[in-house]
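Written out below as structure tokens is the structure these notes cover.
All protein chains but one are shown in place.
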Amino acid sequence: MIYLDYAATTPLDPRVYEVMRRFLEPGGIHGNPASDHAAGRAARGAVDEARAHVAALLGATPAEIVFTSGSTEANNLALKGALEFLDPAGRGAGRHVVTSRTEHKSVLETCRHLETRGVRVSYLVPGVDGRVTAQQVRAALTPETALVSLMWVNNEIGTVNDVEALAPALRERGILFHVDAVQAAGKIAIDLARVPIDLLSLSAHKFYGPKGVGALFVRKKPRARLAPQMHGSGHEQGMRSGTLPTHQLAGLGEASRLALAERVEEDRRLRALRERLERALTALPDTFVNGAGAPRAPGILNVSFGDVEGESLRAGLPDLAVSSGSACSSATRESSYVLRALGRDDALAGASLRFSLGRFTTEAEVDAAGAQVGAQVLRLRALWPAGRAA
Amino acid sequence: MIYLDYAATTPLDPRVYEVMRRFLEPGGIHGNPASDHAAGRAARGAVDEARAHVAALLGATPAEIVFTSGSTEANNLALKGALEFLDPAGRGAGRHVVTSRTEHKSVLETCRHLETRGVRVSYLVPGVDGRVTAQQVRAALTPETALVSLMWVNNEIGTVNDVEALAPALRERGILFHVDAVQAAGKIAIDLARVPIDLLSLSAHKFYGPKGVGALFVRKKPRARLAPQMHGSGHEQGMRSGTLPTHQLAGLGEASRLALAERVEEDRRLRALRERLERALTALPDTFVNGAGAPRAPGILNVSFGDVEGESLRAGLPDLAVSSGSACSSATRESSYVLRALGRDDALAGASLRFSLGRFTTEAEVDAAGAQVGAQVLRLRALWPAGRAA
Amino acid sequence: MNPFGYPPRVWQLFIDAPRAGELAGGLTAEAATRANGSRLRLQVKMTRSRIDDARFQAYGCPTTIAVGAWIAGWVVGKELQELSGMSMKIIRETLEIPDDRTHCALLGEDLLKSLLSLTRSN
Partner (left out) sequence: MNPFGYPPRVWQLFIDAPRAGELAGGLTAEAATRANGSRLRLQVKMTRSRIDDARFQAYGCPTTIAVGAWIAGWVVGKELQELSGMSMKIIRETLEIPDDRTHCALLGEDLLKSLLSLTRSN
């Protein structure tokens, strides 16, 4: 199997595995980081180290990192936590939130929930290049706007929203800015010491760390304030209770350390591989690269294939692990919003594949994938030579 | 170091580690269980298997298991989810919840949060044996009572609340019954096919599984209904979104399988070890076993030592990993509510140790622990021979 | 090699697509599903009322393609009058098509009906 679905989840880096083992294998460090004895202190040391690595990846300070069970939780905590803090009795009635239609469901569904609590939400429509611009966001602001939530990198087509240009404008107006950086963290340069983003979500399993752990950056200066969404013993400065999973955090920490150390070199390598695959696929007639008109994160390539039916295309590539749209919503088979925004009709959007390349992708894999896709597209088109329109 | 803090967290069972490795090591099953390709399907199969094991441990069906990041989350989801479902606009204003003062903070703090939403909460006081009786709970019910939350086994002293006697009475009245079974799961027999509990929380790291994963049992017949507390792609039947962490779930599954297979034999072994330690410690004058007047789960032994100061006692046992009260609140150094309910004054409560024994505890460890504690208690008493009262 | 869990016969027919193609000078029947744009085309060569040879073309999901391939194979050697014996139900049973793909089997039945009506009008 050729795995080109790194945007859905990545394999663990073997170096991350080595670090995690220290906390899992027989005789390993197994204490509860909250415990006040030698076993607990050893675990606590590992947690502190992990926190420092995550902070370094983002240009943040360790005290600004709140560990979560992943980005779904981080996004929930950011949005509900911020709105609830502003209005402890309810959930922020009368407030306004700006986001986009192409956010991940963990942002969109949380916004829907906020709407049931009386929050007004504006869902911006991306432009024909698949991006939401700073200008669009600024035009949507009202005096009631409390928070803007925008993803840094789109998970379906890899386009990069210019959150760095937007952040200062929101800071000036005292509006909280949350960024879903799940597809950006470890892949593009992030420096929160420089960019005034207030809240930022990431998830370890998108950059060679373990599944089920992530973090929310919560700025200290000026302090972004959140009401906790998980109540309990008061871990994570009271913002997120629950026993800290040492091995998971150590994995996230090591993944962060590696991503930071190797990002520039890996960026170059992945862009070259993606270009190679893009060349192979666009050699076929009637193929369209989605998001090509905008800056893209290095690993993602989303292509629509004319005159083939989507399900047969995917089924015809049993040896290729790729995604149609985002893995999280593959099950629902909804037509991708962002592809429709790019002007693809339903059939074409349905016949799109998201190839996402990563740390272990080789030239040989990319070439084999290109060949398999080419052969299958041609075979399916031959089954109906008249073309879809006929 | 002698680890006798199994109630705070357990080491991973080496067999659980072997199972988890399949998903972590290089070349392992790393797909996203939500992905629609071979890598995703392999992961999904492992998730299904884990779910079946957890269900078997509880006498439940797989569809009744909702995976969470641990019991703090499970408790939050049970309480907030149930109340919010009853009153989607707010959080259950006008409703009444019954719980006890000796619950874990993840229940107590969630109840405090519900109070800010207009829910009335009754916090029952345990009797002198440390338990809350079914009779007490029944007496606290009102026509507005929507839910009762009671722990099965107390984490500080190990006493077992008779939730099996209470459950049918609540079912009769149509009141939801949530049980925090974190210290019970895998340790005492649980058969939800027989006992009409509606919601039940457990956490893998308390029975030799990994930290950062747990489950909430949500009964199907009659169906307990919850509003999701983590919004997103709709995993876990819409009740809990977020990428499923395959290795964590597989670990929880294997831990459940082992606990079920070995429970009876382990119960016998642990009770014998605890009795041995109890004998050694009560050979010292002025020691009091907390919770001795009630049925106790096998591994927990909580002892108060007269005429010694608590911090010095713990500091004087640097080679012993034990807990003062629950690990989760060790940091806050609050005097234990349950010990005060048992009639211990603040000084005596402060000079209490919770020894919690587990699967890897040996006779030799228990004997060494007993000897170390005895020596330190005698040393500290000799430093102030007049006794605390003098 | 069938990671998506298609019924084995559907999978094999989708992958092999036997009798895919055109038959110059044959009779051409067509059927389509409005909702999702699936199409099947069957071309047959006959000697009197007996079908000697057949080819199919398809646009649609794997099950649609499998149904087209299966029908193209099944009709060969049949007398026209035998075609009406074939139904959505039999196609579903033969290829083990699940409930949510009933429409693909129906498309096959429609295709045979279309062929029959063509031969009648001829």
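Order as written gives the chain letters A, B and C; numbering starts at 1 within each chain.
In the analysis below, contacts are C-beta pairs under 8 Å (C-beta built on N, C-alpha and C of every residue); 3 or more make two chains touch, one makes a residue touch a chain.
The model shown is predicted, which means the values in this text are computed figures rather than measured ones.
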| item | value |
| --- | --- |
| Chain not shown, its touching partners among those shown | A, B |
| Residue among B:27, B:143, B:174 or B:385 touching the omitted chain | B:385 |
| Positions on chain B where the hidden chain makes contact | 309, 311-312, 314-316, 318-319, 347, 379, 382-386, 388 |
| For chain A, the residues touching the chain missing from this view | 36-38, 41 |
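Convention: only the chains that are shown with their structure count from here on.
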| item | value |
| --- | --- |
| Geometric centre: closest chain by C-alpha means | A |
| Whole-Å separation of chain centres (CA-atom averages), chain A against chain B | 33 |
| Shared interface positions of chain C, touching two or more other chains | 3-4 |
| Residue numbers of chain B (touch at least two other chains) | 36-38 |
